[in-house]
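Take a look at the structure below.
The other protein chains are all here in position, but one chain of the complex has been omitted.
After this line comes chain A, so read on.
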């Protein structure tokens, strides 16, 4: 009998089912549980119930959301923020968990740190009380965000009740154009299927344009799966994946690594695997992108104009567009490239890896920024490597600030906020109202595009800047 062809997702899911109820709910074993400062509710729940952490060796705590971007030599001034960082340390300590704290040499954003440390591996189930946990799917892991009650459930049982999601394959074939990056690709996907286009689905990204991406690029793509409503995003592991993992601190070593790779090579979807939905995009059609509204689904090519609600037939939809335009302070019909900005932010779990910083620095080398801005690397190792390459000098010489690793101005809870009414060109993942600060206006884009906007003080097509000044490509 021939085995039923299975997708990458189905193979990983099937390997983790501990028990199944008659109603179809499955109890899934969880291989990695990452925690950040926001986990205090969940620790409160297990403490209240008198429960212990079942698998401390699979549970890792990372300080990232509330850590300061500026000097770390002094204590955190705001007592409520300081409390968030110390509470995580105390909870991790009490339960015997490995804690990557404020002064750890590996510290960083959990979705940058875990892959970098070799904690993220193909075929694992990975959860974290953070929606951008989808990032880790870049390795062929099944990784998704959960809420506090589910975090407490995983702490206590190392399992989670789940209904098997539907599957969607997004195939992107062809070659991305110059200065068209993984960020532009995923913004194009979200614009194509909508902010809830993949709700209830796990996406597998496939095709030659995906295969050609570096691990950094794949992490950016999977990171924003949640902005299309997906439960998770996954990319089949390949030699790019395995060579990235080998030798990292927590990665398997020697014979165990070889056995792991042999297993990981069996994970990619079988040729005849069936998906509930199929979407295809042509890489050649993807342009440098940015958002105009307050949902990531409002991504358009940088060459586009601000859309006109008058052209929208549905009055409710037209009203929603007007509300977004009003919040963003934009006039229908104006070219996006005429829009002036007040600030740039380069960072976040979407775009704070070395490749991102190199791309931004390549644009800013030899230029001055026309607006203030902040560059926040994703981890201490990224920061150190960037400094070894002199990238920090490019940013500082351009007039931008060079920060310490963390979530920073993406979520704004460490105190890094976009002032009310200001317009920010941002490499982050969410342009929601108030996301970067009350009444802050966010345009999402790639690091190269944010650097171009910094250089001109306007939303800018990076392809139009003098190529000779771009430095390394």
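FYI, contacts are C-beta pairs under 8 Å (C-beta built on N, C-alpha and C of every residue); 3 or more make two chains touch, one makes a residue touch a chain; residues count from 1.
One rule holds for everything that comes next: contacts and distances are computed from a predicted model.
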{"item": "Chain not displayed: protein name in its UniProt record (\"succinate dehydrogenase\", \"3-isopropylmalate dehydratase small subunit\", \"Autoinducer 2 import system permease protein LsrD\" or \"Multicomponent Na+:H+ antiporter subunit F\")", "value": "\"3-isopropylmalate dehydratase small subunit\""}
{"item": "Contact residue for the chain not shown (choose from A:177, A:252 or A:457)", "value": "A:252"}
{"item": "Interface with the unshown chain - residue positions in chain A", "value": "18-19, 21, 23-25, 27, 29, 31, 38, 41, 44, 49, 51, 57-58, 66, 80-81, 83-84, 98, 118-119, 121, 123-124, 129-131, 144-150, 152-153, 156-159, 161, 163, 194-196, 199-200, 226, 229, 231, 249-253, 256-257, 259-260, 263, 294-295, 297, 316-317, 319-320, 323, 411-413, 430, 432-435, 438-439"}
